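What you see is the complex with one protein chain gone and the rest in place.
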Amino acid sequence: MLTQTSFQGKLTKTQNLFIPFLVAGDPTPDITVQLAQKLQTAGADVLELGVPYSDPIADGPTIQRAAKRALESGMSLTKAIELVPKLRENGVDIPIVIFTYYNPVLQLGHDYFFELLEKNGVEGVLIPDLPYEESSEVRELALNYDIEYISFVAPTSEARIQQIAEQARGFLYCVSTLGVTGERHEIAPEVLYFIDKVKAYSQAPVAVGFGISTNEHVRLIQQHADGVIIGSKIIRLIEEELDSLLTAEAREQALERFYVQVSDLVK
Amino acid sequence: MLTQTSFQGKLTKTQNLFIPFLVAGDPTPDITVQLAQKLQTAGADVLELGVPYSDPIADGPTIQRAAKRALESGMSLTKAIELVPKLRENGVDIPIVIFTYYNPVLQLGHDYFFELLEKNGVEGVLIPDLPYEESSEVRELALNYDIEYISFVAPTSEARIQQIAEQARGFLYCVSTLGVTGERHEIAPEVLYFIDKVKAYSQAPVAVGFGISTNEHVRLIQQHADGVIIGSKIIRLIEEELDSLLTAEAREQALERFYVQVSDLVK
Amino acid sequence: MTQVYPDAKGRYGDFGGKYVPETLMAPLQELERALDDAMDDQHFIDELHQVLTEYAGRPTALTFADKVTEQLGGAKVYLKREDLNHTGAHKLNNAIGQALLAKRMGKKNIIAETGAGQHGVASATVAAKFGLSCKVFMGEEDIKRQELNVFRMKLLGAEVVPVSSGNGTLKDATNEAIRYWVANCEDHFYLIGSVVGPHPYPRMVRNFQRVVGDESKVQFAAAEPSLPTRIYACVGGGSNAIGMFYPYLEDDVELIGVEAAGKGIDTSEHAATLSRGSRGVIHGSLTYLMQDENGQITEPYSISAGLDYPGIGPEHAYLFDSKRVRYEAVTDEEALESLKLLTETEGIIPAIETAHALAQAFKEAKHLTSDDTILINLSGRGDKDMATLMNHFQEEV
Partner (left out) sequence: MTQVYPDAKGRYGDFGGKYVPETLMAPLQELERALDDAMDDQHFIDELHQVLTEYAGRPTALTFADKVTEQLGGAKVYLKREDLNHTGAHKLNNAIGQALLAKRMGKKNIIAETGAGQHGVASATVAAKFGLSCKVFMGEEDIKRQELNVFRMKLLGAEVVPVSSGNGTLKDATNEAIRYWVANCEDHFYLIGSVVGPHPYPRMVRNFQRVVGDESKVQFAAAEPSLPTRIYACVGGGSNAIGMFYPYLEDDVELIGVEAAGKGIDTSEHAATLSRGSRGVIHGSLTYLMQDENGQITEPYSISAGLDYPGIGPEHAYLFDSKRVRYEAVTDEEALESLKLLTETEGIIPAIETAHALAQAFKEAKHLTSDDTILINLSGRGDKDMATLMNHFQEEV
């Protein structure tokens, strides 16, 4: 029953969404652009562009490592946002969601942050450590700027699921298991039950993240949810090609292998 | 005014007494005998024969070292007493006073200790950590065995000087300065004043010990007291010759040098 | 004032709040309910009081430092002796409170972060005493530097989890503890060591530490005719300071929090969060912190491991902005000098953290009169710092 179009009308699909995650600047800004192109070609519907942070409390070791590489390449919140026009220039036209911890946003200032997002054509924003109760000002600004503020629900959200789901915009980020980001072996039956419950309340497409790392996971989740968010697995694929990606002559082939792997994952 | 003859009549002199101190077994029992001979020849009136002890709280570093050497040579209280007949055999016929800490005496038992002293012809005993108040039983036994129990007085004895001095037997050991045994540079005027005070009370000859290490000391002290006890200085002279004393060929000459030094000290 | 904050959202003025992943919102609400319930239950209060008295050894003494007073020639100096608390610092007060709460909530496992190991030891201690399992997250660098406390925690039966992320120090250990909690919040209790973290932690820890100030008020009244002129405490996260200050907030007493200026607040090596930091979010709370122009949190520096934290409790941020508390910063050198002074004059070797409070207090006491009295929170003993002190003083002594 999802009727809402979103991301300034750019997301027209509301099912079988594939939402991959990249850390901007991992391992360099240029390579991020090239990886994003591949992801779009492999069928990505929305790109989650992560801003590296010194203290990423919601992230597991894989994304921590990516953030470290990106910070070393000089990335920041401003630069990550300013990477979006570069992505556009290079043909990435799916909606882009900036994933950032709250502190860098606070340093820019809420208004300036949204101005930047708007100016650079960002369609959405996702702040993992800004829960519903702390986000009213940011959500309001997001509405004003017509930028989707993505909310999270978790298995522990319980009574709050309904409240959050009903106000969800863009898509609803459903944290499939307790814990931080990272690959998981199994998807427990409670997860599917939890997804069903969330879907019952949500106006927006329900995308499931945290731990999705195989094609089987993807297929199973897509039967219950409207989309999958894949983060750590994508980072792991990049890590496998890290040396090649950083070598001019080897890069093309590495990108190609990355593309094949991602395609297999979501086929 | 000293009229008392003592040490079973063997000490007939009551002035200008020279009482040297040796540690039995330092560095070997045989050498102790030879050193004693030399001391007698150099004019010793009484020999103070020290028993080495593990915990000699009244002794300074020089006598501690001697005790250590003697313990290493296997010396004990019993063996020290049994050295006396050896001394007699070798012509040492001046009175001999056993100097021992109290604990070894206690282990032998008072009675057995005095039997041993008597059997081996020891004329006196001196226990530095058995003050007047703790010594009544030992003093009584000493009287019974006709062995002189030597008492100490110290500058701090004050009111007790009279009590101790009046009961003194053999000679009264007058501790010239505060502190443990060891050589001193100067003899302070208070010391002479103290000696005079002790002499006024004492029935027995007053011998002064602790720190006497030069001929000048000896002469000065002899003007006030009846005798000098020389310990650490004698040990130092032995230490100077230690290697020679322990070498069969060099021993005779070393003993001769020792004799000359001692003679100079008390000339 | 004591009623005014934190508000229902855990705000001290602008500061505080709950900046945490969605997963933790429910556990935080559960904690808040359990805490309110416990603090309303006389049985819980009695049990807490009993453990503090019969196990931790409270009340800790109030000592008149006559020799320091004489030496400084100014105000009369009093010391609140948290060094005499079991395990040697104020940290245990809070650990006991939270462990009792964990037990009451039916949580059998506690997790904790630690820098120098003081809070880790306190947590391992209460875990042993109350029969809870205990995991202590500790940066790999800190593990190397604090071998003795690591061993102590293990001897107490705790598991020490090495954290290699970031720089491998306290901030990273805290991040990792939060991550572990996110994944295991259903049966784990996160025992935070200072008045930091998301609501209700800053309030809870303050309430478990206010026993320091409450006791001192009674003891001081028995010793002197009026309240202290000034009260000093060092500030890392801020728990010993708020514990001491809180009961005096509405009184006419000057309160001074002392941060670590490290090698100087004009160098890049310090931990003077209020003196030199700016607003931001760290470990779930809006407060002051040390960060670069991009909002990346920077690594602080202090010779004292317990003050070496880039953030500060949100209540202190509020008290700073509202000017109710004055905050000063003291360098490594100044702290060590005061440590030596206290040791030589009073026979008390304080923790290096504590020595920061001493340094500021001694500086100011000289300029006060003998009608003035000052009270210093002696937050902990220096035994844990012997290796550092030996390095520093070996030639001198």
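Here the chain labels run A, B and C in written order, and each chain numbers its own residues starting at 1.
Criterion: a contact is a pair of C-beta atoms (placed from the backbone, for glycine too) under 8 Å apart; a residue touches a chain by one contact, two chains touch by 3 or more.
Predicted model, so just to flag it, every value in this text is computed and none were measured.
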Could you tell me which shown chains are touched by the chain that is not displayed?
B, C
Which one, C:K9, C:R33 or C:K154, makes contact with the chain that was left out?
C:K154
Return the single residue from B:S54, B:N144 or B:Q253 that touches the missing chain.
B:S54
Contacting the left-out chain in the complete assembly, out of B:Q8, B:Q107, B:N144 or B:Q253:
B:Q107
What residues on chain C make contact with the chain left out of this view?
53-57, 60-64, 67, 81, 83-84, 86, 88, 124-129, 131, 147-148, 151-152, 154-157, 340, 343-349, 383, 386, 389-390, 393-394, 397
Where does chain B touch the missing chain, residue by residue?
53-61, 64, 71, 76-78, 101-108, 128-134, 151-158, 160, 164, 175, 178-180
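The rule is simple: only the chains that are shown with their structure count from here on.
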Name the graph shape formed by the protein chains and their touching pairs; answer line, ring, star, complete or other.
other
Distance from the CA centroid of chain A to that of chain B, rounded to the nearest Å?
98
Roughly how far is chain A from chain C, centre to centre by C-alpha average, rounded to an integer in Å?
38
Tell me, which residues of chain B touch at least two other chains?
none
